[in-house]
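Apart from one protein chain that is not included, each protein chain of the complex appears where it belongs.
The letters A, B and C name the chains in turn, as written, and every chain counts its residues from 1.
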Amino acid sequence: MTGPKIIFYILAFSTILFSLLSVFDRRILRAAIYLLFVLVAIAGLFYMMNFQFLAAVQLMLYAGGIVVLIIFSILLTSQINSKLDAPKLMQLLAASFTALFGIGISLYTILPYVFKPSAAPTLEVNMRNIGLQLLNTGEQGYVLPFEVISILLLAALVGIIFIAKRSRT
Amino acid sequence: MNWDTLYILRQEILLTVLILIQLIGDLSEDEKRSRIIHVTLSSFLLFTLVGFLPGEPASLFGGMYVSDDLRTLLKNILSISTLIILLQSSSWLQQPSNQTKIGAFYLSLFSTLMGMYFMIAAGNFLMLYLGLELATLPLTLLAAFDKQLRRSAEAGVKLLMSSAVSSAILLFGLSLIYGVYGTFYFTELSVLNDSSYLSILALIFFISGLAFKLSLVPFHLWTADVYEGAPLSVTSYFSVVSKGAALFTLMLVLFRVFALQHATWTLALYILAISTMTVGNLFALRQKNMKRFLAFSSITQAGFMMLGFMNVGSLGMTTLVYFMLIYALSNLAIFGVLSMVSNATGKESMDDFNGFYKTNPGLSLIMLVSLFSLAGIPPVAGFFGKFFLFTAAASSGMYILVLIAVLNATISLYYYLLVVKAMFINTNDTPIPTLHTTSYEKAAFVLCLMGIAGIGFMSSLYDYIQGLM
Amino acid sequence: MDYSFTLLIVLLPLAGFVLLGLFHDRLKPMVAGTLGTLNLLVITLFSYYTAFHYFTQGNSESGYTAIKAFNLLWLSFTESLQIQLGILLDPLSVMMLVVITTVSLMVHIYSLGYMKGEKGFQRYYAFLSLFTFSMLGLVVATNIFQMYIFWELVGVSSYLLIGFYYERPSAVAASKKAFIVTRFADLGFLLGILLLSFYTNTFDFTTLTSMDGVAISSPPAALFLGMSVTTWAMLLIFMGGAGKSAMFPLHIWLPDAMEGPTPVSALIHAATMVVAGVYLVARLFPVYALSSPDSLEVIAYVGSFTSLFAAIIACTQLDIKRVLAFSTLSQIGYMMVALGVSGYGGEEGLGYMAALFHLFTHAFFKALLFLGAGSVIHAVHSNLMTDMGGLRKFMPITHITFLIACLTIAGIPPLSGFFSKDEILVAAYEHNKIIFVVQWLVAGITAFYMFRLYFNIFWNRTPHFHHTPHESPALMTFPLIFLAIASVLAGFVPFHALVTSDGKAFHTELHWMIAIPSVLIAVVGIGVAAWFYLKQNILPEKVTHGVKGMYTLVYHKFYIDELYLFLTHKVIFNFISRPVAWFDRHIVDGTMNLIGDTTVYGSNLIKKMQSGHMQWYIWFFTSGVLLLAFLLLYLN
Partner (left out) sequence: MNLQAEIPLHYMIVLSTLLFFIGLVGVLIRRNLITMLMGIELMLNAVNINFVAFNHYLYPHRFEGHFFALIVMAIAAAEAAIAIALIINIYRKFSTVNVDDVDELKY
């Protein structure tokens, strides 16, 4: 067992474990914390795959932003210690059936597939290359999505303020 | 970056300017707010016209953004529809209780339109996905725009949650497409062919995401609830512009990018077409609320649209665009009348339309023509749209599908006539009072009616669309 | 010669509609009516002129040729699959032009009197123009697609006309029923068009019916459920025709459609729209006859059954317009039979000629009957036979013209109905003996119910009228007289030289062997009717009193006659007509209702799907995706 392998197993195991906990734990605040663990573990996976920048964004945006947002809203809408209702049996059965069916059909289809890796020379993952591509207008340039995201965020911002603001009436 | 690039991007840039105007306009004092409506309407008219300027085919940002005559036409169809909706919504926004909404409403609306533009102009799945989200997320906020109403809040959250799941599935499909083909660029994808099971699975996941937006059965369940809960202008935006963008995107991707895999997707859409037409019809039969009624009617119509996908050639695409244009105008006319009634009286039930002809003969005639168009009765345009769709499917030898479609068209005729019956025949002790039509609304109706009456006979338009394929 | 002026024949009614429709509230009723009528007069003259020139100049050794007077390419799907808008002139369409414009003109004039003072008079004339426009556009269509558009337009305008009294719920229900039933039939038509045109790669009638066209020279061999594609297509197209022409079991809308104003019934349900199905079959006749004889066989049986069925029901009706409605069904059945038993070309095409001949004569005498009935209704303000009687003294013109019409439909020589019916019976005799016998019987029943109607209106007892009936104004009697003359003379038009299956004239003569029995059975029918209904008598009631009256009957000198009466009246009436009428009301109509109910039931079943619970929605959605993927991947 080599180092990377051990790390991978730990990360994969905790991803699955904590995601299950996050889904099935009936104490909502704990569920949110488990979600945080999942997100961190996934950041670890990204790091393992050499995408350090992405891992950092994952930590900042997800762990730092979204989970905090979720926790805040939990505090706003529920009692901290309140337990969620247990899922209805029918619902649980239907959901697990669908999920198992989905896992089955996906894995049964994906696993036999022989992926064909590209033969082109590997592009080194570093901040310089990422930065260049992010703000490039040519082939493999991502400046347009980058700009469009900003409009999305602007629209979301204005809309959210409008919706969340209490009406004066 | 040069002037040519700016010219090609003129619609998107102008739209951004319109969004910024709203940000500034929102700062103004409350009494002067309604002026923004006039400013916005006139600048949007200008924007619509700018879309009709001639342009050259171009590919920008290394193929992320593609522009050609077909895509410009599709965008123009969307902007004309949006223009009509804006004209129709003006009196709703002018109500005192809605004054504070104006800025946020326009801003969200324009951003979704921008998202739809990018869906159509995308040359890369990244842009397509981004456009899709830009078109969906602010729309969920718009659905929840009637802040004083519980049902509006419910509509917003229902739409958001279900569309988030659908886009997650779409993304899963995209990730598998990436795994199989190794690229997101349409130009590269269109020459690759992989008939493995995995690529089929990925394609199905991807199609389901757009099928959700098109509200094909069984991805349609959100539709009626959201249509009913959302403000009327937003509902009509859903049923026309949002649906149109999804249809166009699906069309461009399937015909242009996955043309080689057509055996898979025609079969998938074949199944969806049958279930959509039938289930949509069955639900529409029992509706008493006009918004829900139109929701299911639009589901059925989406099922008919799937017939256009059965012909994998220029015929299929042409009929799709042609049908969508006709569908948009017919639906908008109905929504126009509906929103006038709802604004004045708050009534939305079919029974409230009893005796409508007595008090509002003009409006009921508009409804009549538009309903006939949706039902596909000649000589109004809807008939031609449907006929061409049937032709497209029949040309591929799918007679069983055409048979089912024609049967469903007959059933749909029945419930469209129910509305006609309510308006013209049923009597009512408390009919809707005679409504005043503002000049904006008149303009909107004129646009719709011209289309409904004329498009069926404009063979030059058909030839033009066919020439673009 | 240049026929491009025929474009006006189609465009003028449209102009009339637009004008009257736009200015209906600014024009005085009479002004609108007169304008509409004058407009139609011009159109009628144009079509007479066309017919005169076409039939005198177009004749040559090889028969009449079809002329495309006007043709506009409208859309092209592929090189050969093109949609055009145009005007096709051939003996068939020219004949139809004459029929439609004549009857329509008469109805226009008549309505000036009949509809006087009605609310929405201008609207009525606008709709009449629209209907005339659509009907004319239908008959001159150069291709099957154009025909379909006008076909539907005819449906829409008749919907508007039937539902003219939109304040009456029954009128509205009737118009809706007519619309939906015919639309249902049209769906078959549409499918048939798609099938036919994609196999033959053309919409155009001339190409479709030309001898070296794909449809005839090399019909597709593909089979579907044991029938060739052509047969399927032709049967589906006939389904459309059967809907418009009210063939069993799609006939249920026609009797109800009598709710419309009576002149409208004369126009739509006598002369023009209901024969559209006959016209359609005749238009595509070469394809039917040469590449799908099986479907022609079906047409013959459907026609024959409908004519018998409707004739029997007509004997039981009390509403005079309903009697006429069922009589129309029966007569159209005759036409269908004639087409069904016909062959193609020369004398073989006798049935084809006979069908159109009967269409021609029927248009006049049936319009006359309806207008006459309208005149009567106008006088006594009721549709029911029981409210009428003895009217011959009050309304001499109506009486005489109605009598002429009754004699014509009964097939008494030398009136026109005799000639056309004779040709049909000859054609049936040569082709299929069973159908011949049925049609011969129907001729007798027809004479019976028509004269039952006639005697009940104009003879019999005179009931107490609220105010004395009087003859209708000249605006209404003029059309009656005109149509009566036309009914008398139409039989002498040499149809076998003008309108034939292949455009060539052929020789025909009176077949006495068939003519004599058919006249005889008509006379018997009239006789029985006269016996029953000429004078007010208690014969019919007596019979129904049954056993109680038996004793007296034994000593009565009419014993044999009473027995006969018992057989004909009681048995036929109660055991055949009534059940048939019941069957029609409950089973046929009921089946249609059942289809509706099933749909509603189905919609209730799936209601639960839309439960309002978002998680179920998402579950449906995700399961749907997975199921779809599973279907496509592993079950395909």
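For this structure, a couple of remarks:
Just so we're on the same page, contacts are C-beta pairs under 8 Å (C-beta built on N, C-alpha and C of every residue); 3 or more make two chains touch, one makes a residue touch a chain.
Computed from a prediction, not measured in an experiment: that's the story for all the values here.
Across the entire complex, contacts from the unshown chain go to A, B, C. Between the chain not shown and the residues B:15, B:120 or B:144, the one that touches is B:144. For the options B:156, B:280, B:316 or B:456, the residue in contact with the chain missing from this view is B:156. Taking the complete complex into account, C:619 is the one of C:3, C:198 or C:619 that touches the chain left out. Residues of chain A in touch with the missing chain: 2, 4-5, 8, 12, 15-16, 19-20, 22-23, 28, 31-32, 35, 38-39, 42, 45-46, 48-51, 54, 57-58, 61-62, 65-66, 69-70, 72-74, 76-78, 84-85, 87, 91-92, 94-96, 98-100, 102-103, 106-107, 110-111, 115-118, 120-123, 125, 129-130, 133-134, 140, 142, 145, 149, 152-153, 156, 159-160, 163-164.
Chain C meets the missing chain through residues 607, 610-615, 618-619, 622.
In the full complex, chain B touches the hidden chain at residues 125-126, 129-130, 133, 137, 140-141, 144, 147, 150-151, 153-158, 160-161, 164-165, 168, 171-172, 174-176, 178-179, 182-184, 224-226, 228-229, 286.
Criterion: only the chains that are shown with their structure count from here on.
Computed from the mean C-alpha positions, the centre of chain B lies at a distance of 43 Å from the centre of chain C.
The distance from the centre of chain A to the centre of chain C, with each centre set as the mean of the Cα atoms, comes to 70 Å. Centre-to-centre spacing of chain A and chain B amounts to 31 Å, using the average Cα coordinate of each chain.
In chain B, the residues that touch at least two other chains are 197, 201.
In chain C, the positions touching at least two other chains are 622-623, 629, 633. Per the touch definition, chain A reaches chain B in the complex via residues 105-106, 109-110, 112-113, 115-116, 118, 136-145, 148-149, 151-152, 154-156, 158-163, 167-169.
Every residue of chain C that touches chain B in the complex is listed here, in rising order: 74-77, 148-149, 152-153, 155-156, 166, 169, 172, 176, 179-180, 183-184, 187, 190-191, 194-195, 198, 596, 599-600, 602-604, 606-607, 609-610, 612, 614, 616-618, 620-625, 628-629, 631-633, 636. Across the complex, chain B meets chain C through its residues 157-158, 161-162, 165-166, 169, 197, 200-201, 204-205, 208, 212, 218-219, 221-222, 224-225, 264, 267-268, 271-272, 279, 281-283, 285-286, 315, 372, 377-379, 383, 387, 390-391, 394-395, 397, 399, 402-403, 406-407, 409-411, 413-414, 417, 421, 424-425, 459, 462-463.
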